[in-house]
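The structure appears right after this line, and notes come after that.
The other protein chains are all here in position, but one chain of the complex has been omitted.
Presenting subunit A:
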Amino acid sequence: MARAVSKNAKIGYTIAAWTVALVIFFPILYTIITSLKTEQEAIEGFNLIPSFTFESYQTVQSQNDYFKPFMNSVILSVGSTILALIVAIPAAWAMAFSPTKRTKDILMWMLSTKMMPAVAVLVPIYLIFLRTGLMDTRIGLTVLLMLINLPIVVWMLYTYFREIPGEILEAARMDGAGLREEIVHILAPMAVPGIASTLLLNVILAWNESFWTIQLTTTNAAPLSAFIASFSSPQGLFWAKLSAASTLAIGPILILGWFSQKQLVRGLTFGAVK
């Protein structure tokens, strides 16, 4: 009896999970489908079977080179994430392994900056970029994206580091490890999965960031998010082309996410304690 019930529950969960996954994925799927339609089909209305034409992709590529914004996206997302990690790893490390009374407050304060809508600081940042000549430069945008995601990076790393059980570090100390050995042999390997998932998540966040990239770039530093936007304006809306541009923009990150699923799910600390 018990088995039958749990088997039913399993089927139920599976169906529910697939349904939720499909609902969440549907907009992306529909974008891909639309990108394979002709412009005529695209405006006709809801239709799941496209005519599988690559017409829109050709137009998109000829109208606006894909390679440059793609490279910009790579540089901005990877660059800002690496910069953020360089700043955040020592910060999170200090807060996790030698906390003070104020550590919690600092963390809350950092997170609170994410609660403010980005538009609120648009004018000052726009002016700073304009005056310092950072407008439409990769370096300016990389630093900005790094600053925007920094609170999240610190928080993620902090929670991962906190999960490393203190008794393991004490065991290493008993075993004769000095601070350097403790970091090299115990802490770093145990922190790697956490750092890897933070890195991946932030590359994705930076890749998808569109508010600042659209405001602060024109052509030089414009990444793929700005590339999509450029198809939505002047001559009215072209759904198929817009979808093709979107598909090109999200494609790389989707593939990256797919292949790094394992990294995103950490299970390495399990079994160490208890």
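Heads up, the rule we're going with is that a residue touches a chain if its C-beta (ideal position, glycine included) is under 8 Å from a C-beta of that chain, and two chains touch if they have at least 3 such contacts; residues count from 1.
Here is the rule we use: contacts and distances are computed from a predicted model.
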| item | value |
| --- | --- |
| Per UniProt record, name of the chain withheld from view ["Putative ion-transporting ATPase", "Sulfurtransferase TusE", "Multiple sugar transport system ATP-binding protein" or "L-lactate dehydrogenase complex protein LldG"] | "Multiple sugar transport system ATP-binding protein" |
| Omitted-chain contact residue, chosen from A:E44, A:D65 or A:E167 | A:E167 |
| Contacting the left-out chain in the complete assembly, out of A:G12, A:P27, A:P90 or A:G178 | A:G178 |
| For subunit A, residues in touch with the removed chain | 165, 167-168, 170-178, 181, 185-186, 189-190, 268-274 |
